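First the structure, which I've put down as structure tokens, then a few questions once you've had a look.
With one protein chain withheld, the remaining protein chains of the complex are depicted in position.
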Amino acid sequence: MSEHTADRLRARVAAFLRTHDQRGDRLGFLRARFDAGLAWVHHPPGLGGIGAPQHLQPVVDEAFARAGAPDNRPRRNGIGLGMAAPTLLRHGTVEQRDRWLRPMWTGEEVWCQLFSEPGAGSDLAAVATRAVRDGDDWVVDGQKVWTSLAHRARWAILLARTDPAAPKHRGMTYFVCDMTAPGVEVRPLRQLTGEAEFNEVFLTGVRIPDTRRVGAVGEGWRVARTTLMNERVAIGGRALPREGGMIGLLARRWRERPELRTAGLHEEVLRSWVRAEAARLTALRLRQQLAAGEPGPEGSALKISFAGLAQRISGLEVELLGGQGLRHDEWTMHRPEEPDLLGRTATYRYLRARGNSIEGGTSEILRTIIAERVLGLPAEPRVDR
Amino acid sequence: MSEHTADRLRARVAAFLRTHDQRGDRLGFLRARFDAGLAWVHHPPGLGGIGAPQHLQPVVDEAFARAGAPDNRPRRNGIGLGMAAPTLLRHGTVEQRDRWLRPMWTGEEVWCQLFSEPGAGSDLAAVATRAVRDGDDWVVDGQKVWTSLAHRARWAILLARTDPAAPKHRGMTYFVCDMTAPGVEVRPLRQLTGEAEFNEVFLTGVRIPDTRRVGAVGEGWRVARTTLMNERVAIGGRALPREGGMIGLLARRWRERPELRTAGLHEEVLRSWVRAEAARLTALRLRQQLAAGEPGPEGSALKISFAGLAQRISGLEVELLGGQGLRHDEWTMHRPEEPDLLGRTATYRYLRARGNSIEGGTSEILRTIIAERVLGLPAEPRVDR
Amino acid sequence: MTDLLYSEDEEALRDSVRALLTTHAPWQRTLSRIEGDEPYDAALWARLAGLGVTGLAVPEGHGGAGAGFREVAVVLEELGRAVAPVPYLGVAVATRALLAGGATDLLGPLAAGRCNPVLAVPFAAGPDLGPRPVAVGPGPALSGEVAGIADALPADVLLVPASDGLYAVDAAGPGVRTTPVVSLDPTRTLADVTLADAPARLVAGGADARAAVADALTAGAVLLASEQVGVAQWCLDATVEHVGARHQFGRPVGSFQAVKHRLADVWVEVSEARAVARYAADCLATADPDTAVAAALAQAYCGPVAVRAAEAAVQLHGGLGFTWEHPAHLYLKRAKSAAIAFGTADRHRACLARLVDLPGPVAS
Partner (left out) sequence: MTDLLYSEDEEALRDSVRALLTTHAPWQRTLSRIEGDEPYDAALWARLAGLGVTGLAVPEGHGGAGAGFREVAVVLEELGRAVAPVPYLGVAVATRALLAGGATDLLGPLAAGRCNPVLAVPFAAGPDLGPRPVAVGPGPALSGEVAGIADALPADVLLVPASDGLYAVDAAGPGVRTTPVVSLDPTRTLADVTLADAPARLVAGGADARAAVADALTAGAVLLASEQVGVAQWCLDATVEHVGARHQFGRPVGSFQAVKHRLADVWVEVSEARAVARYAADCLATADPDTAVAAALAQAYCGPVAVRAAEAAVQLHGGLGFTWEHPAHLYLKRAKSAAIAFGTADRHRACLARLVDLPGPVAS
């Protein structure tokens, strides 16, 4: 890997930009960038990359951004880019990777995730959605929940039970589901903020060709773990400057509204600042550790910290505001592209942040994961194998 | 019970004092008080009481104290008075109660408790000390630990396994052990403060007559629960005035040493004060609830709160003292009658308070008790029945 | 000695209020009301008044039940437990202001449920952060604004602290504009009130008025604590029930130790909050000299307890607790708002610092 350096990558971007007009056709530009291996630089050639170290990706992104080139709007397709892509890269067939990675990266096709179920919650291995083999197809029936982007998605990664007789973790298989297929019904799921980021998805006799199975039959749990590891890293691992994120909002409010300050809240603000900065440095350190390696369970720790911080800081901001903290902006139902954490009121942040310790693995589950996988503590006696 | 009122009890005390000289023979006075039913007023006549409601006990104690009468030095025999007495009252035979309660109350005979074992910790049902029937006696072999007062005690309440084949909770029996019997060896157990309040007790072929068995063979766990309930109430249930206990020391220090104050510690002091006062009012409310009733698991809650408060407040005091908080008084081994929580340094309090959440049921065990017995949450799957 | 328990009469009162709320204030009804035009439930309020709860703290000579604020606190526990959208807290605080100000003529109609007065101060106003008085005159008329008043929407009389006294203003009268506020707690929608030469009647003057307002704010801090206990108790009960029934990993969620211990901690805190709230209510009812301390303690302790209980409820209901269609969020919003009402916990701690002589660092 030593042939790849930041300087050489910058030179590649410069060369690309000399032959491709960043002010021209947006989609054409993005497709060309993918084909030039400057999309996911750590991917192999032909799949958007050139086999460079993953930690050099920001160098490339920044070079394009500095040139004013359009990006692939990564936040509109977070599940695809952050979770489906690494899973397909690792477990997909050649055909699958060729078919899906390019339009995923360019944003032409949005992805969603059909894992959680109403009866299963954090116990993902308790998936009850059934997939039954029928010739070259699988026929899927069941209900999924907490699906963000389902109403915009073209494809979904899906976990379904293919062998009800096998032990819980063994009887599942991983598929890619066409969200436009007959039998797929998407209904908004309204959350305590009043809006609906998420959906319930009802699957009724949905046919999925066996060619869209990812990994072997019965290996769904193992494949899903790649997805989930990347989910936690994606959530916790963004690099932020000091006072990036919610702590910055709180600090600005504190500086700009001296009349709201009290001695008690001062102490709380300082403690939150210290914790936020510690978490930020930890994320930075993790990025340095991960630069060349695999995602590990350390991401779980960051997710716990960031969830706790978001809850603490937003709750503190509401209290700091006093009378203004009793006022909300709106309870009307609508469908945001993503939670507007920095743009709406402190009350919105406070309420939305309650979800941070539930979605993508509850903080309780994550603590158990740390205790067992990092610390090597024994599992609890299990009654459901 | 309505014939007993505070006024009538005060009159009884006054009458007793007219015929008994409180400045005369201390032991004779105490024995007479017991025989007059003014020792434990809720006990039946002949056993130190007159069948009055338990919540009137403080009325009697205060009346004697006001008169300058000697008391039975209750803190020197806490296990006897607080735990052995209610257990014997409820589960003992007539002969046992007659033999033991009077000299226990007068302080002539100190009691200790042989429950905990080195291999069992908080899992009291895992007792490995064996008692084997031999004619009219039981022969006991085993090791006990964390025994306070064993080096001063005449008698011990003892939990031993009499049926190794029975399920854990079923195979135990409750005895009273003569601490002067052959085969009883007491060794001091030094704790992190440097001193030794506690002991290890080695039992080697100790013979206990069957007449000293309390409750039926195999019923030891049920009998021990009475003991343990009373332990928790005894620890958590003392009535304190505002700023009684450690918070008072901290508050006084805060008032007397303005140069040590910081804004951050101020907030901590206020939070501790609030929590201490809340716990105090809760204890007061529990006393009002218990006045006529049985001890319940609510005492567990108070023990958790008081342990947490003692740890938090003493830790805060050490920090408040700054440079002085780095200095200790002594690490030498000695054997205190009881922990000198209010007389020694803040560092001593801080260290000793670590034991509050371990001794007499860890805070973890107590939380489980609350969850299961008060809230009715299901037990964990058990593997050791 | 202070009685921290519930009397038999209080338990009977609780039972009747709870029975009424169970039938007439199910959470589904409260939830559906949020997006309508009438956030307060007038029919429910009339039924409650029919039970006589509005007159509990009104002396018998003024047409009330001559019970007291201990009983009012019991009613508030139940109203908190149901997050019921009725203006009882506001009416109770107004009752106290009228009693303290010596203005007794409104008490009869109030006790009979025919008058809903409200003290027109911001809900966030506390003992250290009083309301800004509005301007008086010319003549017996008021002009000014008061933002974020609780229980003002269904009120018919506004008790307005003005520069020279406490005035009564007809809420439906000329010069009064009442605007609903999109509120963090949609079960207790706040309102902004603008007065423009609104005709007003002096209720208490000068120092009496200031004392009446201060006393009413203290009463608010005390009474709110009981409501917070009710909120927290519902959160605990509902969560215990949920985790006992819901299975994951082949076991009831409530058999997992982390869940059990968190709920045990909530139980401990709710038990303590109950003792604190009862103490404060008893002090208020008996004019105990410790009332100011008790009130500050109540809001320093009970407010955060209710918030933690509600946060635990949302968390331990998992995804379900995060949905609009489950009532947990109503309690979360109620608890978080209540933690600001009548002053935040940190402001009450600062009051305690003065009251119990624990002053801050010496300025250097």
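Here are some notes:
Read from first to last, the chains carry the letters A, B and C; within each, the first residue is number 1.
Throughout what follows, contacts are C-beta pairs under 8 Å (C-beta built on N, C-alpha and C of every residue); 3 or more make two chains touch, one makes a residue touch a chain.
All figures in this text were calculated on a predicted structure; none of them were measured in a lab.
Shown chains touched by the hidden chain across the complete assembly: A, B, C. Interface note for the absent chain: among A:278, A:342 or A:383, the touching residue is A:278. The residue from B:190, B:207 or B:253 that touches the chain not shown here is B:190. Where subunit C meets the omitted chain, the residues involved are 256-258, 261, 363. Of the residues in subunit B, those that touch the hidden partner chain are 116, 120-123, 125-126, 145-146, 189-192, 194, 262-265, 268, 311, 315, 318-319, 322-323, 325-332, 347, 350-351, 354-355, 357-359, 362-364, 367, 382-384.
Touching residues on subunit A toward the chain that is not drawn are 251, 254-255, 258-259, 261-263, 266-267, 269-271, 273-275, 277-279, 281-282, 284-285, 288-289, 298, 301, 304-305, 364, 366-368, 370-372, 374-381.
Keep in mind that, in the parts below, only the chains that are shown with their structure count from here on.
Greatest Cα centroid separation from subunit B: this falls to A.
Averaged C-alpha coordinates give centres for subunit A and subunit C that are 41 Å from one another. Shared interface positions of subunit C, defined as residues touching 2 or more other chains, are 251, 256, 259, 346, 349-350, 360. Contacts with at least two other chains are made by residues 263-264, 383 of subunit A.
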